[in-house]
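Dropping a structure here in structure tokens format, bear with me for questions.
A single protein chain has been omitted; all remaining protein chains appear in their positions.
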Amino acid sequence: MQKHRKNRNVAIIGIGQTALSSHKEDQNQVEMVAEAVRNALEDAGKTIDDIDCVVHGNMELFEMQFQPDMWHALGCGSYGKEEYRITTGGTVGATLVCASDNLVASGLYDTVLCIGFEKLQEGNTTGGITNMADPLWFRNLQTGALTSTTAMELIQKFGKERVLRAAMKYRIMMDKHAMLNPRAHRRLGLEYDQMETLMETSPQLVGELRLIHMCSQSDGACAMILTSEDRVREGTAKPPVWIRDHETSHREENMSNLYGARKPKSTHRDCAERLFARNGITDPLGYFDVFEMYDPSAFWAVDWLGEFLLLEGDEHLRLLEAGEFDLDGKLPVNPSGGVIASNPIGATAMLRIAEAALQIRGDAGGHQIKKEVRHALASGFGGSLWTVLMILEKEPNW
Amino acid sequence: MTVGVGKKRVAICAVAQLKNDPDLWHTRFQGMLLEILEDLQRQTGFRYGEGGVEQIVSVSDDFFDARTISNNGVQDVLGGQYLAEEKMAQEGLNAIGYANAVILSGHKDVVLIMGHCKESQGESRNLITNCGFDPFYGRAVGLDYLNAAGLQARAYMAKSGLTDDHLARIVARSRQWAAKNPYANARETLPPGKVKASPMLCDPIRQLHAYPVSDGAVGLLLASEERAREYTDRPVWITGFANAMDAFFFGDRDLTSNFALKKAAAKACERAGIRDLKGAADVVEVMDCYAYQQPMWMEGLGFCGDGEGARFIDEGGPGKYRVNLSGGALAGNPMIIAGLYRAVEAALQLKGEAGDHQVPDARCAVAHSTNGPAGQFHSVLILEA
Partner (left out) sequence: MSRYYGTTVDDIFDTMPERFQPQEAKDVDVVVGYECGGEGGGKWRLKVREGAMAVEKVEGDLGPCTATVFAADAETFIGVTLNKIAALDALTSGKLRITGDASLLMNLLPRIFKPYRVPGPAPVTARDIVAGMADRFRPDKAAGVSLKFAYDLTGEGGGRFTVAIADGRCRVTEGLEKDAAVKMTMEASTFVGLMTGTMDATAAFTSGKVRIDGDMGAAAATGRYFDRYVPPDAPRVEELLSLKKVTSIDQRFATGPVMGKWFAGLRERKLLANVCPVCRRTMIHPREVCASCHVRAGEYVELGPEGYVTNYDLVYYASPDPLTGAVRDTPYACAWIMLDGASPEEAFAFEIKKEDLPRLKIGSRVRPVWAEKTVGSFRDLLYFEIID
């Protein structure tokens, strides 16, 4: 495996978010983006003049705005500057940070501002998602983003009761984390003694997937500022968070061949294997202090914990059941409440990286992990089950 | 002339292009890109996976494809199977700028760029570009990139003295060169009189001043300096790339100033270590979707003084500076990959593979693209052999 040799190191020095909700009628897209940008600049102690390049992304068919970065120039602060627009679907927020990392590491740009956003309210989310499918065939079959096939597989492997309880445990754990995060969108105040009731009474969507298991639809924006190690040495307002490495794993659009007689390797596991191997990480569960995972649904989350952490058998279930993914567990997962609590699609994956960075910095607030966070993992998800994975470090220790 | 600034360089190893066509009804995007893929594989023998291409940068537009995550549909052809793929959602020349950075960052050594678009798929590209304006005012008033160009054309003609006559000659010249380019869309030669007689599309832009609706696909293989020779004997070096953004609302801009283009050109030159393009470039490919844009962008690139566009044409500037020997965007490329086609042309010239329109001994080429309404955003790429 080729050892990764980065031209120069890159750190996150500024993080900005807007509040996330489904009622942002009082702001237009430009204003929403500007809010995130201003928050990021303030966090970094910088002005827009310090930014060399802006990287912008979302899923434009959700808002039906063609080349939105043109209209958004005012809110992004990209006037007179260099700019790129990269879009990859649900993973876009994370891709934007990967791209910004590449741009700064290249030596061509010193300080890059990346912005992910979505205003789902302004369009039709179901329409946008349905448009993801091939118009010639799959669009006729598409059921939006709702599917229970993974729940079905888990149940086949581990038994119905255990799997349903695991999914509900995960869901309630996510809500408990969200309750500590004032910026989260959906905060329901769930308790573990509601488990049985919720398992029975939450409206059924598809198969075992119930409303309670599914992520939100939110509006909001996230902006991050990355800079080179030279600039970091000149001084930063907040502790820098180093981007050690990142990887992306895609696959063909066809999703019929995911649930056949033999299941192909997931992009989650593939991405993790390659990324960890080239960074010499043999025990991800032991190495990382926090994992902000893009979890669109509770069943996927349960499955992917095993995939990302390269676990075998039912180890991921045992860890979940033992509380090792709780805030005070061996590897806290989604202290922010995750995607189930907040999902402004174009920003969601960036929020995972932002939240992981806040944990390293120690200023996540109410949902800060008590133990010191030195090594963080963040994932992005989208498309036909694609993955983006990023490793963040407190120190440039590689 | 210096090549690069003592830094590592990235090479374009191979390029492939589909002939631009008014309507590729008989094939879908996957088929179009497969031809590009096979062409590049034939030229370079590249493989996917460890030690080969591990990163693809695609170019496509969700509106034009009428498909959310338009790179999803073609993922299998792009080759992004358990590999990294990222979509550039702006004009494709920027994919080269981005891929250049990916390789210089050390993240990946070899990057494949593939872009596609069918302007013929939707009933009207003006309906699409209308959606590029803010919903409350610009869209409601009926602005689209065509009439935005009309506004800019009118302003530039007033500033530079460019006339309907000049525009006719620009189009006629474009067709003459397109006739020599087997990949061009509109290759029928036209006398200037016929251009002048074509009906007004959006005053002062006549029908024949506008680039025809086009379908196409393009691919490039980029590699780091250490790896380039594995794929080609004649690497074309990326020595400078930059882009720049202007304001969005027309009231905030001077539509004739080339504000963004001048910034992008200056930065690209700085990175390439050259003083100006006028002295350095042997070949120029500008993205001229409308005839007035050719002299206007040439002015922005520094080939003539401010407001001298008409003079530039009168004094035979395009011929002298070998501008758009491919026929340019005027001959018809889909707008979101028209810049990529410019880069392909520039690379072919530097490789000595430009056939009938080859400039002898071409050592330095400029490729340009624009994005957004009335040239709000510009990108400049400098290549050297």
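Every chain is named by a letter (A and B) in the order it is written, and numbering of its residues begins at 1.
FYI, contacts are C-beta pairs under 8 Å (C-beta built on N, C-alpha and C of every residue); 3 or more make two chains touch, one makes a residue touch a chain.
Note that the structure is predicted; figures quoted are calculated from it, not measured.
S.K.: For the chain not shown, which residue from A:L211, A:A237 or A:A322 touches it across the whole complex?
M.R.: Checking each option in A:L211, A:A237 or A:A322, the one touching the absent chain turns out to be A:L211.
S.K.: Touch as defined at the start, partner being the missing chain; which of A:G127, A:P182, A:G280 or A:G365 qualifies?
M.R.: Answer from the full complex: A:G127 touches the omitted chain.
S.K.: Looking at the whole complex, which of A:D50, A:E229, A:E252 or A:E315 touches the chain that is not displayed?
M.R.: Of these options, the touching residue for the absent chain is A:E252.
S.K.: Among the options A:R8, A:K160, A:K263 or A:R318, which residue touches the chain absent from this view?
M.R.: Checking the options A:R8, A:K160, A:K263 or A:R318, the one contacting the hidden chain is A:K263.
S.K.: By the contact criterion defined above, which parts of subunit B meet the unshown chain? Give residue numbers in ascending order.
M.R.: 24-28, 30-31, 34, 37-38, 41, 48, 63, 66, 75-77, 79, 81, 118, 120-124, 127-128, 131, 135-136, 140
S.K.: Take the complete complex as the reference. Which residues in subunit A touch the chain that isn't displayed?
M.R.: Per the touch rule, subunit A residues meeting the hidden chain are 22, 25-26, 64, 124, 126-127, 130, 135-137, 140-141, 143-144, 146-149, 152-153, 156, 186, 188-190, 194, 197-198, 201-207, 211-212, 251-252, 254-264.
The rule we apply is simple: only the chains that are shown with their structure count from here on.
S.K.: Nearest whole angstrom, what separates the Cα centre of subunit A from the Cα centre of subunit B?
M.R.: Averaging C-alpha atoms per chain gives centres 34 Å apart.
S.K.: What residues on subunit A touch subunit B, complex-wise?
M.R.: 1-2, 4-7, 28, 30, 54, 57, 59-62, 64-67, 69-74, 78-89, 95, 98-99, 101-109, 128-129, 131-132, 134-136, 247-254, 265, 267, 270, 382-384
S.K.: Help me check something: in the complex, which residues belonging to subunit B touch subunit A?
M.R.: For this pair, the touching residues of subunit B are 7, 28, 50-51, 55, 61-63, 66-69, 71-73, 75-76, 80-90, 94, 97-98, 100-107, 128-129, 131-136, 242-249, 259-260, 263-264, 267, 271, 371-373, 376-377.
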